[in-house]
Each structure stands twice: as C-alpha cells, then as structure tokens.
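Written out below as structure tokens is the structure these notes cover.
Just one protein chain is left out here, and the rest sit where they should.
Labels for the chains are A, B and C, by order of writing; each one numbers its residues from 1.
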Amino acid sequence: MLIVNSPVVETIQVHENIYIQKILSPEIARDIRPGQFLNIRVSETTNPLLRRPFSICDVDGDNIFIMFNVMGEGTKILACKQSGSFVDILGPLGNGFNLEDDYETAVFVAGGMGSAPFPYLTRKVKDSKKIISFVGGRSKNDLITYSLMNVHTSTDDGSEGFNGNIVQLLEKNLDKLTAEKIKIFGCGPNAMLKSLKDFCLKYDFNCEISTESAMACGFGICQGCPIESAANPDRYLLVCKDGPVFNSKDVVL
Amino acid sequence: MLIVNSPVVETIQVHENIYIQKILSPEIARDIRPGQFLNIRVSETTNPLLRRPFSICDVDGDNIFIMFNVMGEGTKILACKQSGSFVDILGPLGNGFNLEDDYETAVFVAGGMGSAPFPYLTRKVKDSKKIISFVGGRSKNDLITYSLMNVHTSTDDGSEGFNGNIVQLLEKNLDKLTAEKIKIFGCGPNAMLKSLKDFCLKYDFNCEISTESAMACGFGICQGCPIESAANPDRYLLVCKDGPVFNSKDVVL
Amino acid sequence: MSNVDLSVSIGKLKLRNPIMLASGTVGYGNEISEFSDLNKLGAIVTKSLSLKPRKGNPPQRIVETPSGMLNAIGLANVGVDVFLKEKIPFLKKYDVPLVCNIAASTVEEFVECTRILDSEETIKAFEINVSCPNVKDGGLQFGNDIKAVGLVTSKVRAVTNKPLIIKLSPNVSYISEFAQVVKDEGGDAVSAINTLVGTAFNIVTKKPKIFNINGGLSGPAIKPVALAKVLEISRKVDVPIIGIGGIMNWKDVIEFMIVGASAVQIGTLNFIDPAAPERMIKELEDYCLSNGVNKISDLTASYII
Partner (left out) sequence: MSNVDLSVSIGKLKLRNPIMLASGTVGYGNEISEFSDLNKLGAIVTKSLSLKPRKGNPPQRIVETPSGMLNAIGLANVGVDVFLKEKIPFLKKYDVPLVCNIAASTVEEFVECTRILDSEETIKAFEINVSCPNVKDGGLQFGNDIKAVGLVTSKVRAVTNKPLIIKLSPNVSYISEFAQVVKDEGGDAVSAINTLVGTAFNIVTKKPKIFNINGGLSGPAIKPVALAKVLEISRKVDVPIIGIGGIMNWKDVIEFMIVGASAVQIGTLNFIDPAAPERMIKELEDYCLSNGVNKISDLTASYII
C-alpha cells in the first residue's frame, strides 16, 4: 500500500457520462493486479472529504487507467482533471482476482460500470486462456465494451443485443459454457451479482465476483464495508480488505 | 445588484503571491463604480462555503479586473482559474468613492493590497484632477504600484522608498499636500486607516477610506460586518452596505 | 398551470409553499427582494426583534468553518417600535406571510414584545427564539431549560391568538422533550434547529476568532444533526415541525420533509445565493410533477424506517 500523488496524462470521455483516465504512476503500475482497486482523493478541500474507490481498469507500462461514471461531486471533479493535474492515490487495495485456478476459458460477466476491471484482466489472461465477455446494461448507452474480447451484450430494454438481463443471456448460452473448463468472473451491481451467484450455484460453476460497498478508508481500519460471510454468520467480511473479489460461494448477497 | 456567472479571460501572476484576474462581465462593467466591490463564489462545493469579497480593481470595456493576494483556500482556487473557467459574481456592492467633491488633487494612500481599488479610480479621475499615489508595504515585495500614477513608496524595512510607514511619508510630504485643494483616498489594513484618519484630522484633510471586515453576505442581510459609527454610538454601521467607503470622520476605527 | 399543490400548513398557519426564509438571514426583507420575488415565497421570518433596539456584538462577528460558518451577531436589531414604524411599511407591500421572530432575556419581555406586535395584522405568526447562543444575558439558559421554555410558551400563548412557533435549541440532550413541552403549553409548532454552539481560535493570537468567544454554527456542516433532531421530534411528538439547518438545494428540502418537517427555513444559503429560495420552489414543483406527488405536504414524515 502506497500513497502517491500522480499526474493525470489524459482524461477521455468515452460515453455520455463515462470517462477513462490515464495516470502516470509507475509505483502503482508495478504492483497492482486485476481486481484490485485504488482509493483516490480528488480534492484538497474537505468537500468531498473521503477518497473515492475505483477498480484498476488497465495498466500499460508506467501508466494506469481508471474508468468511471460521473455520479456526484467526486467523480465530477475527477472528470475535470486534465493533463498536468494531479490525483492523490492510495493503493493498490484489496485482493484481486485469482488467476491461478485451473480453467481453459475465462468468462467475464459485467453489468454497467462493472466492465471497469475487465480490460486489465483481459490483458493478463488472453495469452493463455480463451475469453468470452458478457456485457449487460439497462440500455444501449449503458453498454461498456471498451477493450473487451468476444463480446455478447444484453440490454433490459432490448435496444441492443439480447433483450433481458445478463444472467438470462448466460443461461441462453449455457451450451457454450459447458463445453469446456470455465471460470466465471463477475462485476456489477450487487443485485446482478446475486443472480450470477445463484446461476453459478445451480450449474456448479467456479465464480469470482467483485463486490461494491460504501467505503471510508479502503484498507480495513474503519469497518465501514461489511459483507455477510457464508461460512461464519457471526462476523462480517470486509469488502475492502477481504475482497472486493470473493468466490461467489463465500459471501451472502 | 446582480448575480452573474462570468468567464475568466485571463489570470496573471503579477507578484510572488498576487494575481490580477480579467473577467468578461458586461453587466457588472456597465454599473460598477470605483470603491465598490464584488462578492465572488469560487467553488460550487460547500468548501469554501461563503463568497469572497474583492474590490473592483479596474474596468475596461466589457472586462472587469480584480487584484488579489493568495491568503487561503478561496483565493488559491481563484488563482487557479484559467481562461474559460467561470466565476460566480454578486455585485456591484457597497457605495464606492464619492467623485463629486470639490478638489484639484486626488491623493491615493494604499497599504499592501489596499492598492486594489486605485487603478479604476485613477482611470476615472485622471482626466480632471492631478493624482499623487502613496504606496506602502512591509517590504519591497509588498509594494503594489500596478497602473498607478505619480507614485511615492515607503517600506517598513526600508528595502525600497521611504523607510517607515506610509502615513509618516505623507507627513514628510506635507508641503506638497497643502499647496492646493486636495482629497485623500485611503485603502489598506484598519491599523493604517486609523493612523491615516488621525493624520487627516490633525491637518484637516477631507478623506475617504475603504474599510475591510469579515463578511458573509456582502449586501446587508447578515449583520456580520459592523463598524463603529462616529455619529451614533448606539448603532453599528455595516461595512458592506453603509461602506466599504466612509468619510474618515464618520467611523471609529 | 401545473396541478401540483405546494401549499402546506403549520398548525393554523397556511403557506403557499414550504420555503420560508430563516430569521437573521433575510434582515427585514428589503435587500433580498432584489434577488427574489418575495410574493413567491412561503414566508419570511424577521431577524429576532427585542423590546429595545440592540447594538449587537462588536466585530468580529462571523468566521467560516468547513462547510459552515459561526456567527455571533448578538441579536443586533432595531427593536419592536422602529420595526413597526420603519420596516412594516415595506413588508406591507408584499403578499408574503410575515413571521415575527422575537428574542428576549426574560419571560416578561417575550410577552411584552408579542403584545406590542400582536395587533399588527401584517404579522401572521410569531416565532419565539429561546435558543440564541450568542447573547450573554439570557438566550441560552432559556433554550436549555425545559421549564423556562414551557413557561415562555404558555405566557406568550396567553397574549396572542396568532400561530405560535417556538424555535428550539439543538444544544440539548433530547430535543423532543422540549417539543413536547411546547405542545403541552399551547404552542402551535416548533422550529428546529437553531445553530449549534461552536468556536474557533486564532492560533497566533490565542484569542477567539469571534468577539463573543462562542458562536452559532450553521450551514451544510450541521445538516445531518438537524435532520436527526427533526426526526427525533417527528417520531416522539405530534407537533408540526419547521425544519432548518444547512439546506442548500431542493433535495435537502425533500429530505427534511421526509424526516418530519411540514415546512423548512433557508438560512446561510441566502448569503451565498439569495436567488436560490425562489428557484427552489420551481424545482420542488418539477420534482413533484415528475414523481407523481400531488400534494407536497404528503411528503411530511413519509420516512420508511
């Protein structure tokens, strides 16, 4: 874990409300793994007060990338940071995806901004595994397929791809998934992760999910990010430290 | 009084810590008079929360100018606003200098950032009156003589001009001041204004001073900016509304 | 014309919408009328008035704090007589309900002020400020003393039939106990909250930044506290509540109504954006339209816990 003040290289608007920010941060670039995240302070003033967590989206040499949606004050300020501005980064945080398991095909399942961690994961596994990406969104404009391979899409309103949710689309493609040894990686809203978990239980897939929570610190000292543990109902796990990536069997959503 | 969101044309650093900002604001430019001020909101967030008051420094066509010292969070944010950024302006505020009196020579007495209102005042009176400017500061680097005419300087440490304070320098130049009908205009820290007031009482000069106070609203609704009235000890005057310019006889400093 | 009903009732007091301007943040209406059409507002509450004019505290009276400000104005005001003579004529020109806020150091003075003002028909209600933290000779003790609050309420109640609102201090253990007393003694409504007691010191001079030492903290910094106080009252006492504290936009208004406010007052925001209250009324209407809210008063205490 480091705290570094790193210069923004560029901020690119990729969708109406979505930005990709390239940041020069050799120290973070060297250490970070797919599925980990960064906690970024966007302003020196006390408003916003807390850091904002973002998944590592990609790494290229000394540069790191984050991809984000403008939600409120914090992401608005971040989106305005142009080349030469600095961002104060705390990271790498969390545990990241486990890339060591035994499988032939990596199946990425992303809902909305849940696409964020997959470009980096793609970069890391594409040489040794097959990749299929399933990307869902409410509507056409919510589909984020940046840097993904072999993409299947679904939209709730049918404006692009399969008309329905992303887990329904998975179920429809079940034959593709049972053909070989696969591992599923999911990221998106908790409701989506819950149905993905149920789907994986039903068909006995190995599945890792990247979960979300409100956070204050991001590194385990505030206890602000509990998630129910499947193994031990008497204690919560912490999304920031025990996660954000969990085997879907290990948490209750 | 207006509230306008106006674009910054340019922000120029004129001294180590001092900036002049040119803002395109035809509505303000049209109405504002020397000695009046603006209350500027530098950020949409709640920190800083309140507007920051600045004297009108100059007006040129549709452009207005403010000159400021970076003191804290607010002026720091303002100094970073480059061409294309916007500032939210409330003004014109206060009463301004009285330019109608009968005098031949205008004597400007400025301490530190107290120079701010004089470029505009110079522009307005230079065609009809003689001008002498007395500018004081702690040290060489605090002397702000931008756009002033016929300048005499003093520094507390003697690093430039007369070695002493600005009122001592005035006293030294008394012969120049008694030669003709003059009016003194003062702006600077309250301690300086107090000794200027005493000086003017002693030699019976007509003198207007631009005073300062902490302010919340700037237009008379918060009662946050009291100044003792010479005429009525039972009520305070308000710097923002009854001032910031007062005849030096009317207030107790 | 829209068919959203923005009107609200605070006991007997009917307002065309829930947006009131808070005492001490709107003077007597003149200045703010340059930015807002007063006739559009729910109500205006005057600066606290006392029996005699008050000079108020020497400077410095205000200091900014993170997302807030401290003030210690010291109840500077023209006094009831000058108010009636010089300020009422301006306010008479408008069709906006005028609420007179009264401050005093003794029960008798509260009663006397109310009596003098009661006959002025421009005044539509009274708000009794038992909670100003900035005067040394009274103020705070009242606000923190439940018996005194009860006594002031009953005594003032006896001299006016107009809606009687008591403005409560947040600087107490359980604000709902005070609201209960107000209700029991015949008050029509409570305003919550006045400012929190706070201070700030200059680390160079080691002196307080404001002359009065302590000041009242207002602004968005206190909003979470204000919401909790309104909710506490709403859950425990059946009395109309005017929600106050840190409101910066229409969303904050809705939030206060959800936790129990029948109307709200805008304070510190008037200093930053005096055009905001009028704009908010339009925004509230838009919100209601797009969310199927026919009567905004349905939002009051609509929390789901």
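Methods note: a residue touches a chain if its C-beta (ideal position, glycine included) is under 8 Å from a C-beta of that chain, and two chains touch if they have at least 3 such contacts.
Please read these numbers as outputs of a predicted model, since none were measured by experiment.
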Indicate each shown chain that the hidden chain touches within the full complex.
-> A, B, C
Contact with the hidden chain, among C:K47, C:K87, C:K183 or C:K223, goes to C:K223
Which of these, C:V80, C:I242 or C:V259, touches the one chain of the complex that we don't see?
-> C:V259
Using the touch definition up top, pick the residue from A:P7, A:G164 or A:G224 that touches the left-out chain.
-> A:G224
Which listed residue, B:T11, B:S25, B:T46 or B:Q223, touches the chain dropped from view?
-> B:T46
Since one chain isn't shown, list which residues of chain B touch it in the complete complex.
-> 46-47
For chain A, enumerate the residues touching the unshown chain of the complex.
-> 1, 3, 41, 46-51, 90, 213-228, 234-236, 241
Hey, which chain C residues sit against the chain that's not shown?
-> 65-68, 70, 144, 171-174, 196-201, 203, 205-208, 213-215, 217, 219-225, 227-228, 231, 246, 251, 254-255, 258-259, 302-305
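Quick note on the criterion: only the chains that are shown with their structure count from here on.
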Taking each chain's C-alpha mean as its centre, the one farthest from chain C | A
In whole angstrom, how far does the Cα centroid of chain B sit from the Cα centroid of chain C?
-> 36
Just curious, how far off is chain C from chain A if you go by their C-alpha centres, in Å?
-> 46
How far is the middle of chain A from the middle of chain B, if each middle is the mean of its Cα atoms, in Å?
-> 54
Would you pick out the residues of chain A that each touch at least 2 other chains?
-> 46-47
Where chain C touches two or more other chains, by residue | 66-67
